[in-house]
Structures are given as C-alpha cells and as structure tokens.
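Some notes on the structure that comes next.
Of the protein chains in this complex, one is absent; all others appear in place.
This part shows subunit A:
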Amino acid sequence: MGREVAESCVDTMLMEMVAMYSARFYANKPELAARRIEAIGYQVGHQLSERYTMERPRFSDHLEAIKFICKDFWSEVFKKQIDNLKTNHRGTFVLQDNKFRWLSRVSIDPSSEKETEDPSTPGESKAAQAVSMYLYFPCGIIRGVLSNLGIPCAVSADISSLPTCSFVIRVKA
C-alpha cells in the first residue's frame, strides 16, 4: 500500500534543507546548522528503523545490527548495499560506500581544487567543506537507527575521495 515519490523530490528536499539551515536559519554558525540537521536525521533514522526491522528476528549482537545497516537498511534507503565494512573489533566500524547516492550529483569545481595546492591551508579543500554539510543528515540517520536498536554511538563521515564516502561509527561503551 506504499505510495511512490520521484527521487528528484528527495534530492531537492535534501539540497534545500542544507541550503536553508546553512544560509538562512543558522547563517555564519555552521556547527549549529550541522547539529540541527544531524538531529533531524536522528529522528528519521529512529522512525525508519522501526519500519525496517519489523519483519526480522531480534539481533544478537552489535555486529548483527551493523550488518543489518550495511545490507537491508542501506538497500531500502539507497538502493544498494555498503561496499566495504571494516572493524577494529573494539567498537569502531567503518562503512564504505563507493558511490554514495546522495552525493552522486555533486560536482567539484576544478578551479577551486587548484587553489588548495597552497600548503598553508590545513588540507581541507573548500569543496570538501561544502560537501560535508550534506553528510550530516545520513550520519544522523545511522545514529538514529543504532540508538533505537539499543547501541548508543557517534557517527562521522569521511569524504577524502569522492564519490566514495566512508561513515565511521564509534560505539559508546
């Protein structure tokens, strides 16, 4: 009984959300905008986890829950699975998506790339900074899903090589 929506609507809404929060609601305060967007993602993840864990038996441990996110959850939300999962078996997991769907249409301005050859800037290019605002929402979603499954954690994203995107999950002990 599901109703369908064009994916371009989802893309537009995500872009607008980042634009609104960065430029209008919390202009000049990117940390607050990021925190707010991540909180929205948290609530969405919370609700999505209820829906997507409905048919499944309970998870026996943290690894099972992370595997659920990599396979079932990622296919439901992003129509593909996570390409690579790494863990240090001490509560840190790295989920690598080689073509993150929500960043697939982001273009990198080649002129700004040349400017970042300047050694005085501490590494982070302007393009990476702009793109990182779009990653707070998926990080929030992952955090929402895990905390609803009883695993408190902190999630951050790493975009050293677009379009590959890595999400780092640190489970709080």
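Structural remarks
One rule holds for everything that comes next: a contact is a pair of C-beta atoms (placed from the backbone, for glycine too) under 8 Å apart; a residue touches a chain by one contact, two chains touch by 3 or more; residues count from 1.
We take it that contacts and distances are computed from a predicted model.
UniProt lists the omitted chain of the complex under the protein name "Trafficking protein particle complex subunit 2-like protein" (options: "Chromatin accessibility complex protein 1", "Acyl-CoA thioesterase 19", "Trafficking protein particle complex subunit 2-like protein" or "Pyruvate dehydrogenase phosphatase regulatory subunit, mitochondrial"). Across A:V5, A:M54 or A:A173, the residue that sits in touch with the chain not pictured is A:M54. Where subunit A meets the omitted chain, the residues involved are 43, 46-47, 49-51, 53-54, 56-60, 148-150.
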